[in-house]
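What you see is the complex with one protein chain gone and the rest in place.
Read from first to last, the chains carry the letters A, B and C; within each, the first residue is number 1.
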Amino acid sequence: MSANTFGQIFQIHSFGESHGAALGVVIDGCPAGVDFDMELLKRDLARRRPGHQAVVSPRKESDDPEILSGVFEGKTLGTPIAILVRNQDQRSKDYSSSAPARAGHADDVWKEKFGHTDYRGGGRSSGRETVARVMGGAVAKMFLQQAEKSLEIFAWASQIGPFAISAEEKNILLQQDASQEFIDRHVARFPSTKAPELEIFLQRAQQEGESYGGRAALCVRGMPQSLGQPVFHKLKSDLAQALLSIGATAGLLLGEEAQNVAAARGTEFHALTSQTQYGGVRGGISTGEDLLLEVLFKPTSSLLDVAKKGRHDPCIVPRAIPVIEAMTALVLADHVLWRRLDRSV
Amino acid sequence: MSANTFGQIFQIHSFGESHGAALGVVIDGCPAGVDFDMELLKRDLARRRPGHQAVVSPRKESDDPEILSGVFEGKTLGTPIAILVRNQDQRSKDYSSSAPARAGHADDVWKEKFGHTDYRGGGRSSGRETVARVMGGAVAKMFLQQAEKSLEIFAWASQIGPFAISAEEKNILLQQDASQEFIDRHVARFPSTKAPELEIFLQRAQQEGESYGGRAALCVRGMPQSLGQPVFHKLKSDLAQALLSIGATAGLLLGEEAQNVAAARGTEFHALTSQTQYGGVRGGISTGEDLLLEVLFKPTSSLLDVAKKGRHDPCIVPRAIPVIEAMTALVLADHVLWRRLDRSV
Amino acid sequence: MSANTFGQIFQIHSFGESHGAALGVVIDGCPAGVDFDMELLKRDLARRRPGHQAVVSPRKESDDPEILSGVFEGKTLGTPIAILVRNQDQRSKDYSSSAPARAGHADDVWKEKFGHTDYRGGGRSSGRETVARVMGGAVAKMFLQQAEKSLEIFAWASQIGPFAISAEEKNILLQQDASQEFIDRHVARFPSTKAPELEIFLQRAQQEGESYGGRAALCVRGMPQSLGQPVFHKLKSDLAQALLSIGATAGLLLGEEAQNVAAARGTEFHALTSQTQYGGVRGGISTGEDLLLEVLFKPTSSLLDVAKKGRHDPCIVPRAIPVIEAMTALVLADHVLWRRLDRSV
Partner (left out) sequence: MSANTFGQIFQIHSFGESHGAALGVVIDGCPAGVDFDMELLKRDLARRRPGHQAVVSPRKESDDPEILSGVFEGKTLGTPIAILVRNQDQRSKDYSSSAPARAGHADDVWKEKFGHTDYRGGGRSSGRETVARVMGGAVAKMFLQQAEKSLEIFAWASQIGPFAISAEEKNILLQQDASQEFIDRHVARFPSTKAPELEIFLQRAQQEGESYGGRAALCVRGMPQSLGQPVFHKLKSDLAQALLSIGATAGLLLGEEAQNVAAARGTEFHALTSQTQYGGVRGGISTGEDLLLEVLFKPTSSLLDVAKKGRHDPCIVPRAIPVIEAMTALVLADHVLWRRLDRSV
């Protein structure tokens, strides 16, 4: 029973405050013999970093991971893999204990709960904690690459405030060979012809101290079959826990039709031939079809913090993309291992 | 690590196939000294039963709970509470191993996964498994009544196919003294002036073999403060796992504004005075304000099963209401206990 | 986190008070496709029953197991297997709330801890709770028989008060084909030429209200290799937890030399060729050699309970034998499954 541990078999233990000495993760349950891909780890950390695109938060974080254990001669040992990232600015001049609580933020809630809290930049409720998740997710991907060759996870911003991906653009993403690289080339990870227009919109929001909600869409191509454990660890149930543990999330929609599912007729819904309406999950278990879902996000909460004006994220969705991918990788790695226990022989 | 166990401290272990000898639950982690309310247990089981209203599935289930352990002289012992409900028709004439898989159903997915499965009426993927959840939830409510006097959990159908609760009707539910009893008095637990019209609509759907998706809304009044554990057992994260472990769910929306959150502006969203947009949770922790959320459901999947034509549920939402309440009670009981561990003294 | 759950993957959830309605077990994590051996289950329950030999407690318990779930057409489903045994005498005339606490017994300790307790015959601290363990162990054996063909678990009384198995008799047990059946044919499961003499000794003890401590020895033949997970779930560590959760245990000795290990010289100890000094475990992991250990027991504690005089167990060891075997089977089943997760491919 630990609130900082995620996963049943392939587990991560996350630690670190946003302005403490370091953030880190201990990955436990990763089998021995996985090829450790340092480049993948660094790439995912760089992708997570705020400011990778002009329009998102320019806070400087150069995250250099140090592997402390669990890897030897390029392979995992089956022992815990501890990875550390130092915080560069521990002194936290920007924050003080007398600062007023930020609207929509967790500071006052934590103070009430624990009595003693770290008021520096949100402490552990800060988005910086996701460094641990992204590192854990990177190792999950290394395992999945070896165990499930063709699996590919990618997410994108499907809506940012008034800007939304069109049905046509979505089809191209799902049906053709869209990839993480393709998505990352777009402003705010919004793979649309409207991306340049969005850029101007977001820059203005930043200057004005405005922020917006949004949606992130996720697709997993080459999904393994038979993932998910009835009845409380269905794949959709574990994905929901994983994704709604991310800050600022406000909802989850499974499958391509979830937005309209409440009004759907069964005779039409279940007769669809592409089956994307199930999102790759039936009875809580993966069918082998593409996994499809969307995560809803609230507008960034720190916008009213005067000290951060002009430096805040006008929308959290672009930054959340690598975190959504990481949490999904962790859930899949967990269930790929769990599936090994299904049958007696 | 068990897929049939829910909860970290206040746990339920669910067991039983829909056409096996019995369904049951073992509740573990319920403290000693809770007054056992047999009437509450029976009432919740009766509320779960299909057919409690003319328009929903008329399958006969008279669920008579037997307490096997954990209760002595009217109080819980702190030992596991096992409760059993016998299945009345074990022979399952309606189902045979040669029956074609039902569209949208889990039968084929389970067969692929486990090799050996119970093809009778869905086995454990059947909605009948929710008997265990409702019994567990009833005991969670008994604990909550003692520990958190004023807490009240109630859910209702906020949409069934084309029928939706109006904004006005919703406000009445949230602001005035709506209650489980008030909601249960309405056809299909749809507390609206349109309920009679809906009844006719659903009866026709049943005759025609049609089904509909829908939405269930949940409110918890008198919410305790400081529930939820950062970072992976935030209250919203655990609620998401709990609610998306229910069959036919397709999504979750947290707070009153989730439907529109993607397009929201931060300056407006966070400035709202009622704060219902947060749904009673900030930074993943309960604020003490009302908990508010909605669950999306797909159209019932068994409608194409010829044998069940005219007997199927045209919409699963009314039946899901007591299950949603039960899973919520379980999450809250778990976190009320977990909160006892927050501080050193 | 549950105090009534044992195991990480292959789990049992135990429930029931000694004088409540029933005792039972839910076995979760047993893979699908295991042949269910009803005879084995009944045989193990019969072997556990007090009074199977003249000299041990004549309390009547006819334990008829009812399978409630998880088994279909003779095979396990991969779903929870719930098994129930009814208590025959729930009224408990022998016990009353005003009875003085029994020396060495847990009644007063439980009262202090939980406030509200079941004073009837020890409630859940009674030896009767081991019914659940024996049923769980029987299913673990069914799985092991299928997964690890040649594995054989057997235990015996190696000491009862002043009577001890001689070195010669022990060697015969370990080296020749001793078996459960061979052991069960002896009075008090004490496989020695002195068994008849012991019988007279125990009968006299029963009449006199005397009781004795003792030792149980365990051997697993055909042990699988590579069981045990460093560093906190070493095989010896999990066996220790399993065996010291049994009532009246006072110690554990691993390997054939543990009794004398404190005075041993390394140059001699590690040079032994048979390697039975390691007990089949090195570095906490099974080597494939026979598993060997001993469990120490205190004298039965209920002897001062006047009401039970002449009916008490003069020594708990004979009754504990099937429980020790069951707990061992549970640990092995758990680790046979866990081993499936060791390597990446």
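One rule holds in what follows: a contact is a pair of C-beta atoms (placed from the backbone, for glycine too) under 8 Å apart; a residue touches a chain by one contact, two chains touch by 3 or more.
Every value quoted in this text rests on a predicted model; they were computed, and no experiment measured them.
Contact with the undisplayed chain is limited, among C:137, C:161 or C:191, to C:161. The chain omitted from view is touched by exactly one of C:192, C:300 or C:328, namely C:300.
Annotation: of C:198, C:219, C:285 or C:320, C:285 touches the absent chain (contact as defined above).
Only one of the listed residues, A:38, A:68 or A:200, touches the absent chain: A:68.
Across the interface with the omitted chain, chain A contributes residues 1-5, 8-9, 11, 13-17, 20-24, 26, 28-29, 32-33, 66-70, 72-73, 75-82, 84, 114-118, 123-124.
The missing chain lies against chain B, touching residues 1, 9, 29, 31-34, 76, 78-79, 143, 146-147, 230, 337, 340-345.
The chain not shown here touches chain C at positions 1, 3-6, 8-9, 14, 103-107, 109-110, 112-115, 124-125, 129, 159, 161-162, 164, 209-215, 225-226, 229-234, 236-245, 247, 249-255, 257-258, 261-267, 269-271, 277-278, 282-285, 287, 296-301, 303-304, 338-339, 342-343.
Everything below uses one rule, namely that only the chains that are shown with their structure count from here on.
At the far end from chain C, in terms of centres built from Cα atoms, lies A. Centroids built from CA atoms put chain C at 40 Å from chain B.
Chain C has its Cα centroid 47 Å from the Cα centroid of chain A. For chain C, residues touching at least two other chains, in rising order: 1, 9, 29, 32-33, 76, 78-79.
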